[in-house]
Every structure is written in structure tokens, then in C-alpha cells.
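Note that one protein chain is taken out, while the other chains of the complex remain in position.
Order of writing sets the chain letters: A and B. Residues in each chain are counted from 1.
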Amino acid sequence: MGRYLPYMAFGLLIVLLVCIGLFADRFVLYLTMRVMLLSIFALGYNLLLGRTGLLSFGHAAFYAAGSYGMALFYLHINPDPLLGILAGVGLAVVASLVIGFFCVRHTEIYFAMLTLAFGMMVFSLIWNLRDITGGDDGLVGIGRNPLLGFSIAKDSQYYFLVVFFFALTVWIIHRIRSSPFGLVLAGISENHQRASFAGISIKSYRLAAFVISGAFAGLAGSLGAMLESNSDPFSAHWTHSAEPVLVSLIGGLHTFSGPIVGSVLFVVLREIIERFTQNWMLWLGIILLVIIMGFRGGAMGSAEQYLARWGRKFREESAS
Amino acid sequence: MSSLLKVEGLSKAFGRVVTADGLNFEIHAGQITSIIGPNGAGKSTLINILSGTLAADAGRVFLEGRDITRLPTHRRVRLGLCRSFQVVNVFPDLTVFENIQIPVLGIVRKAHHVFRSLRRERGVTERVMEVLGQLKLVGRAHDLASELSHGDQRLLEIGIALAVKPKLLFLDEPTAGMNPVERVETLETIRRLSATGRTTFVIVEHDMDIVFSLSDRVMVLHRGEIICDGTAEEVKNDKQTRECYLGEEVIE
Partner (left out) sequence: MLESLIHVCLAGLSKGMFIWLVASGLTLIFGVLGVLNFAHGSFYMLGAYFCYTLLSMFSDNFWLGLALGPLCVCAVGFVVERFFLRYVYHLHLPYQLLLTFAFVIIFDNLVKILWGGGSIGSPTVTGMAGSVSIAGRLFPTYSLFIMAVGPLVALGLWLMLEKTWAGRIIRAASSDREMASALGVRVPALYTGVFVFGTWLGAMGGGLAVPYVGLLTPGMGEGIIIDAFVVAVIGGLGSLKGAFLGALIIGLLSSFGTRFIPSFDMFLIFILMAGVLLWRPQGFFGEAS
């Protein structure tokens, strides 16, 4: 029973998303898409942070690579949406391969600083290469052409493409986490010295995790460019890299569903709090503070702990 | 007797402190060899150089005739050279089963499979259970490593090293911190595994009882040099060894 629970939860989630797509109004539709994009970004990112134990401040660069790759491909080469997404993800993979090659030589604070430096290099390039990237204006006018004969021009149509990629991401990340590769990543994060004495080339594995997370950042970026019909230079800024970290932390760093739950909480809380006060960000800071000081498992981690305690109590009671 | 490991002119110095001074020796397959020496004799440095965590200043290392001097740790492990550590060095928040699974995956070159489910790797699972059987840890397979007793964690530590099917295994003070019962059991395990002939053990130890009861051959290291090399009896009776090493123990 317990083994099939995740699959049932996944099925329910997809059904729910489809229902939202069919019946919800435009505002809810838009928010749900933002949640899914953030989830894709954070699910990939958490493979690096939660699984491999590396804190990157440069993943906004790969989000931007996806976004600008998509936009440039659309504007100059071919307006096909699927090819555009492919181009965006491709550019993100190349960028993360090159940057990751250098960054995985370090860990901990030096890794964080290296990714910050490379990320800001990308940001400064995007900011300054006006002729290519549009500088501070970004790239605008990214349309949504029909995909395999289906129109995705309206948000209510595009929505299902996002659902598809979201489901794909969840499936892939789940497979990765339960694969040999996923276990080895957890081992590297726990004890990298021991992992190399298990015949594991730790740098290659760290690089692989880096590139995979970069690819998903790129996917989120290219889908985001199509959603907003523009590419924003600030999507490459290091503060944007903090977003998947915060989301994963809110949801639970060491759980699979943490990034998804965190994204939902992040977007929903923002909407609710902004109705009542002007200071959503202040509350976000306070929420983070509370999580770090007291609930480091995040929402899902704390829920798991609570359920485990409850389950134990229940068993003890029924045994006596 | 065939030579498994050959060390030629190995040197290493940290500033002015020479921890290996032109070492030359061979390790023979099937023999339990012990390396002893007072604190600061260069035992840990030697293990670190041979296992690839530290680069030597000069000299070469051959494993079964193949030059491994410049190979990184994980390549040496795949060629059959592994080590255990003085302090508990396991994956604390993974289960005992997973602790062994990682080295098994690493050595059968399946660790990089990104998409295949772990459950489908039947061969790996069997091998993990086999190793756990050797260590008598099967019953604890699904507990977290950090929940094991200290002695069992040390045993698991050796298990991780054994899981890569090493031809040559360095054990760095394998019984440090164990109680007497665990100690006897661990020594018995080492003796039994050595008798199967698949793995050759090299033990770095402080405890003389262990060294003399277990070893076929003993090497004495002092200030980066080998001052004595022979059977346990020969080393016990060696004058220089008694002066520089055993003497200290006696005084204590």
C-alpha cells in the first residue's frame, strides 16, 4: 500500500491540474502555471541542493539561458514552440556543462561563491550585450504558434502544455531519485570521501547533477518566456537563484515533494498575504526565519515526522 | 609468492618533516601484512599516498604491475585497491543496505544509471546481501547506519571496503574504539576473509597483540623509513625495533 501511495498522489495531482485547466478562471490558471514553472525549477534544483548537498547561487543563469535560448530561437530561427523549448533547454545544458565543469571542483562556501560569480557573469553579459539580448528591456514578442497542429495561443490552451512538462519533470525526477545514480548522489552528499572509496568519481556525479538541474532550470525558463511572451534580464540575477532554494526549504529540502509543496505555498501565500498587506516579502522573511529556526524539515519533512510519531503512538496504543 | 603491490622510492615531506623517505617494498598476495610504528612514523601518510588521497613527492606505485601513481582514488578502487578508516566513516543517514549498495554499484559500473529503478538491480541486491552476510549484519539491513552500535559501524565500515571486492585492502586501526568482544569478532572476520584468498589485507595498528597474533609479516616504520621487515618473531627480537618502538611501549 505504502509503495503505491506516491503514484496515487501523483495521479490525483494530475487530475486536479486538469480540472483546474478545464474549469478555473484565467487568474487561477495563470497562478497555477506559475506554480508549475517554479516547481520545475525547484525540483531540478533540489536534486543538487537536497540530494547532492551543493548550494548554487547561479541557477538563475540557466533559467535565463532557457528563456533567452527560446526567445532567440523563436525570433531568429524558427517559431516552432517545441523546437524553441528544445533550443532553450539545449542552451541551458551547454551553459551548465561549461560552468559546472569549473564549479564542481569546489564544495560548500567556495562552490556557492563560484556559482555566484559565474551566474553574475551571465547576468552582466545579458545586461550589456544589447544587440543580442535587448539589454535591460529584455526580448519581447515571443508568440505561441500551434504545436503539432494544436493551438496554444490562449492561456487556457497553453496551460496543458505546461501541465505536460510539469508531469514529465515530476516523473523524471522521481525516476532519478530512485535510481542507482540518485542513491550515489545521496551518498556523495553524506560522505564524499567515502563515496570516492566506493569507486565513485565524485566530480563527474556532481557535474551530472549540476547539468540535470541546469536543464530543468532551462525548461522552466523557456516555458516562462512563452508564458510571459518576453525574456527578462533579471531572471538571470542571483536573487532569482534564491527562489528555488527558498521554495525547497519551505516545502522540505530532503523530500521529493518538498519543491512542489513549497511552490504551491509560496505562490498561494503570496496571493493571500498581498490581499491584506503590502508586505508579502516581510512575511516571507519571517516564514523563512521560523522554518530555519524550528522546522528545518520544511512543510513535508515536518508532516512526515508528525505522521511517523502519530503512527508510532497509534501502534503502541493498539498493541497495549 | 606473487607481488600484488610494489612501491618504489616513495617520498613525501611536509615542509621539513619527512614522512616517507625513499620507501621500497612489496606486498605479497595472500599474506596478512601489518605496518607498525610509533606516532608520527608516517603510517597514515603512507596509506593516504597508496590509496590516492595524497600525492607523493617522488616515487612510483604499481598494482599488479600497473603504474597507479597518478590515478585518482576512485580509479584505484576499481582496480582493486581500497581502504578503511580509523574513525567511523560510513554514510550515517542511509540504511545499512544502502551503505553497501553504493560501493557495489560503483564497482559493477552501474552507479551512473540515471533511469533504471534500483529495485530491478537483482544482481546488486544479491551481492549486497552476501556482504551483509559475511559481516553478520543482515538483520540490520534496513536500519540507518547511525543507529548501529559503534562496533557494528566499524564493521559496516569494513563491509563498505569489502563490497568493492578489493584485491588489496588497507585497514587503518580496524579495532580502534571497539570493546574486547567486538575486537575478537572483528579479528576473526579478518582472518576468515583472508583465508578465502580473494582479498589481501594490510593492517595499520597500534595494538601489538593484534599485530603479532594476526600477521604473517610485519613492517616497522620509523621516521619515514622501514627499519625492520619480517615475521612477527623476527620483529619482536629485532634490536633496532625494540629501541625505537617497543622500548617506548615498555616504558609506558
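Note that in this section a residue touches a chain if its C-beta (ideal position, glycine included) is under 8 Å from a C-beta of that chain, and two chains touch if they have at least 3 such contacts.
In this text the structure is predicted, and so the values were computed from the model without any measurement.
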| item | value |
| --- | --- |
| Where the missing chain makes contact, among the chains that are shown | A |
| From A:S151, A:S204 or A:N279, residue that would touch the chain that is not displayed | A:N279 |
| Among A:M226, A:L253, A:V267 or A:A299, residue touching the chain not depicted | A:L253 |
| Contacting the left-out chain in the complete assembly, out of A:L17, A:L49, A:I142 or A:V267 | A:L49 |
| In chain A, positions touching the absent partner | 49, 53, 55, 102, 105-106, 108-110, 112-114, 116-118, 120-121, 123-125, 127-129, 238-239, 242, 245-246, 249, 253, 279, 281-282, 284-286, 288-289, 292-293, 296 |
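In the analysis below, only the chains that are shown with their structure count from here on.
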| item | value |
| --- | --- |
| Between chain B and chain A, distance of the C-alpha-averaged centres to the nearest whole Å | 42 |
| Residues of chain A that touch chain B when the two form their complex | 175-176, 178-184, 186-187, 190-191, 193-202, 204-205, 208, 212 |
| Parts of chain B lying in touch with chain A, wherever the complex brings them together | 51, 53, 72-75, 77-78, 82-83, 85, 89-94, 98, 101-103, 105-107, 110-119, 121, 124, 160-161, 163-164 |
